[in-house]
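Dropping a structure here in structure tokens format, bear with me for questions.
Note that one protein chain is taken out, while the other chains of the complex remain in position.
Entry: chain A
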């Protein structure tokens, strides 16, 4: 999804309410600041690369109530939202940092959905939760432990396979959430872990992924870590000065 403009605060509230656990990046900008337009170009690139992340720009001075609420005192400022909560913030036109933050948060599937659901006292159906998690990233592995510390031999092998293919993937540690652990087995009609999903579809367990890797079919299934950084470089170098424009009063 391309970078979109937010026109008023009602629209902004609606965007946040609808995005639930999907990472939503909002650029508080001013059209008169050249750093902002450079960062908009960076965001366009990031949007192409991260189809599962939503990108918005919002003219800070046109929406004073929103800017005030999130304590925006200068442009450009970037807020990263998940579940209607600010999960990260970046002040200034720092393209490498923005890229890093987006990639970091896009790859962490937080089980906060439950917490929020409980807080709001709305009992979220487990299947809705699973759908949100599965669609939260283009490629996600449900595993025991994490890629750095797999807690089961099968999960470890899958990590090694995916890393070997240069795959870009997120993970969900099923040991941290028993509802997901039990629920996904039923949802996906698949009794074991790890499970690999691409674009919301189950690819399979370790045996299948192994076979696909051996036959060379796996590469075409997976989103890869391509030369995003290379493509961003020209934009990054022009926006590297970390410039912050004070808000006109």
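Keep this in mind: a residue touches a chain if its C-beta (ideal position, glycine included) is under 8 Å from a C-beta of that chain, and two chains touch if they have at least 3 such contacts; residues count from 1.
As a convention for this text, contacts and distances are computed from a predicted model.
**Q** According to its UniProt record, what is the protein name of the omitted chain, chosen from "pyridoxal 5'-phosphate synthase (glutamine hydrolyzing)", "GINS subunit domain-containing protein", "Protein BRICK1-B" or "BolA-like protein"?
**A** The UniProt record for the chain left out of view names it "BolA-like protein".
**Q** For review purposes, identify every residue of chain A that touches the missing chain, sorted by number.
**A** 154, 189-192, 202-208, 211-212
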